[in-house]
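The complex is shown incomplete by one protein chain, all other protein chains being positioned as in the whole.
Letters A and B name the chains as they come in the text, with residue numbers starting at 1 for each one.
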Amino acid sequence: MSQWEPKIVAFLCNWCSYGAADLAGVSRLQYPVNIRVIRVPCSGRINPKFILAAFRHGADGVWVSGCHPGDCHYIEGNYYARRKFALLKSLLEHTGIDPRRLHFSWISSAEASKFAQVAREVVETVRDAGPARHFIKTLPQWDSVWGESTAEIQAEVV
Amino acid sequence: MHAYTEKIREAARRLLAEKKVDGVIGFRRGTLPLMNEPVFVRHADQVDQLVWDGNCGVNLANYLTKRKDRVAVVAKGCDSRNIVVHIQENQIARDQLYILGIPCKGMLNRRAILKALDGREPLQVEETEADVTVSGDGFEQVFPRKDVLQDNCKICIHRNPVIYDELLGDPVEEQKDVDRYEDVRRIEAMTVEERWTYFEELIAPCIRCYACRNACPQCYCPTCFVDESRPQWVGKSLDPTDTRTFHFLRAYHMAGRCTDCGACERACPMDIKVRQFTKKLEKDVKELFGYEVGVMLEERPPLDTYRPDDPQDFIR
Partner (left out) sequence: MLKIFVTKDNLPNLVGRLMDGATVLGPVKEGEAHRFRPLKKAADLDLSYQNSRLSPKDLVHPHSDAMFAFSLKKDDPEAGILKELPRSADKRLVLGIRPCDAKAFRLVDVNFLTDTYRDPWWEARREATVLVGLGCSRPCRSCFCTAVGTGPFDETALDVLMTELEDGYLLKAVTEKGEALLRDAPQAEAATDERMQKAEGIAEEAARKISKPFVTEPIKDKPQTELFSAEFWEEVQFACINCGTCTYLCPTCWCFDIQDEVHGEEGVRLRLWDSCMFPLFTLHGSGHNPRNQKLQRVRQRFMHKFKYYVDKYGDGPACVGCGRCVQYCPVNIDIRRVVAMMSASCVCPT
C-alpha cells in the first residue's frame, strides 16, 4: 500500500475557507495535494447527503470548513450547520465510520496558514486511518447464484 | 383501559352532534386478534365502531398531515408529541384539531406475543391492568403486561398526552426509573468496526420496501430522497451500501423530530430494529441541545434554531 494516497473531499464555504485556500495558494504555502475542493456558498449549504455521497464515491476522508461562528456571510448559516454537523458526525461514528475520516473546521479568509495547517492534519489523520473500506458504493453484481440476492453475494466478497 | 372506549364514543358523539368537528380519528376492532384498524368516523351512527385497548399502537398523527378539515383525534402520549411536531412544522393548525387525550400504559407488541406463542394461533385476547391472557385452540397463556409491551413503550417517559383539548381519563403515573439509552450505550461501547458490523447485521434482512419510512408520521416530504433521480443519492437495489445509505439518511431526517413512537418498527415486515438509528440521535439531541421532541409547542425544533454557544469541540 505504499502507493496509496488518501483522497479527501473538502467542502469549503465561498466566503471564508475557500478564500483561505486561495490565499494559501497565492502566499505559496505548502499543503498536501490530497484534497479535492468543492466550493459551496455556505457551510449551511452542506446537506448530509453530500458527505455521504463523497464516502459512497470512495473518498477516504471528508473535510468541511466554513466561517467562524459570528462571521457567516449569511449571518447564521454556520450556526445551523454546526448543529447538523454535530449530529451527523456522531451518528456516522455510531454506525461504524472511523472518526478519523470526517473533519470540520472554521477558517476565515485571512487564515491561510491555518488552512494549510489543518489540511496537513486532516490528510495525516486520514492517512493513519488507511484506505476507506466502508460505505463505498459499487455497481450491483449480476445475480449469479439464483435465490441469493446480490446483497448477500457482495456481503460475502467483503 | 377499556373504560376509555365508552369515553371516546361519548366524546365523539358529542363533538359530531355539536358539529365541532367533521370527523373523529380513532380505532375500530381489528379483524385479527391483537390488531385494531384506524378509522375515520363522520357520522353519529358509526360512533359505536370506536374502541380502545392495548392494540391501538398505530400512531394516529399519521393521518393529520395535509388535512383541510377540522378533526378530532384520539391521542396517546406519543401521538400527542407527534401532533406537536406537526403543528411546529405547519402540517396542521392547532385550531383544526380537537385532541382527545388518552393517558396510556403502553401498547402490546403483537410480534413478541406471536413469537412467545411459538406457532400457536391466538384466537382470543383478554387484557387487564396487569395481565394479558391469550387463548387459542387448546391453550391459554397469561403474560404480565409489562413483558409484552412494544419496545418503545417499555421505556416511554411521556405516557400522558402533552397537548389535548380533553383528557379522557386520569393521568397515569409516568415511568421514572427507566433507562432510555441502555442499548445505545451498549453500542457506543463497541469498537468502531464492531459498530459497523452491528448495523450491517441489523439491516441485512431489509427488502427496501420503505414501510418504516411510510409508517412514520414525520415522513411527509413531497419527494423522498430515495426517489430523487437527479442526482440519485441512493441506489434502489439490495446493495448493502445503498441499504445502509437509506437507513442512515432516513434516521438522520428524524433528528430532533422523532418521538420514538415505534411506528417504524411496528411496520417493518422483516422485524428490523430500526429504532437503533433514531435513538442515538434522540440521545445526542438531548445531550447536546437539551431538547426533547414534541413536548413544548412554543419551542422551535432543534435543527431549526441554534445557540451561539452550541457545543463545537469537534470543530478545529
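A few points about this structure:
The working rule: a contact is a pair of C-beta atoms (placed from the backbone, for glycine too) under 8 Å apart; a residue touches a chain by one contact, two chains touch by 3 or more.
Quick caveat, the model's predicted, so the values are computed rather than measured.
Note that of B:39, B:288 or B:303, the residue touching the chain absent from this view is B:39.
Checked against the full complex, the one of B:31, B:90 or B:191 touching the unshown chain is B:31.
Contact with the chain that does not appear here is found for just one residue of B:193, B:227 or B:304, B:227. The omitted chain makes contact with chain A at the following residues, 137-151. Even with one chain removed from view, chain B keeps its contact list with that chain: residues 30-32, 35-40, 58, 62-63, 111, 115, 119, 121, 123, 205, 207-211, 214-215, 227, 232, 235-239, 263, 266-267, 269-271.
Here is the rule we go by: only the chains that are shown with their structure count from here on.
As a whole-number value, the distance joining the C-alpha centres of chain A and chain B reads 34 Å. Contact residues on chain B toward chain A in their complex (touch as defined above): 184, 187-188, 192-200, 204, 225, 231, 233, 235, 237-245, 248-249, 251-252, 255-256, 277, 280-281, 284-285, 288-289, 302-303, 306, 308, 310-312, 314-316. By the touch criterion given at the top, residues 48-49, 52-53, 56, 69-70, 76, 79-80, 82-99, 103-106, 118, 121, 134-138, 140, 149-151, 154-155, 158 of chain A touch chain B in their complex.
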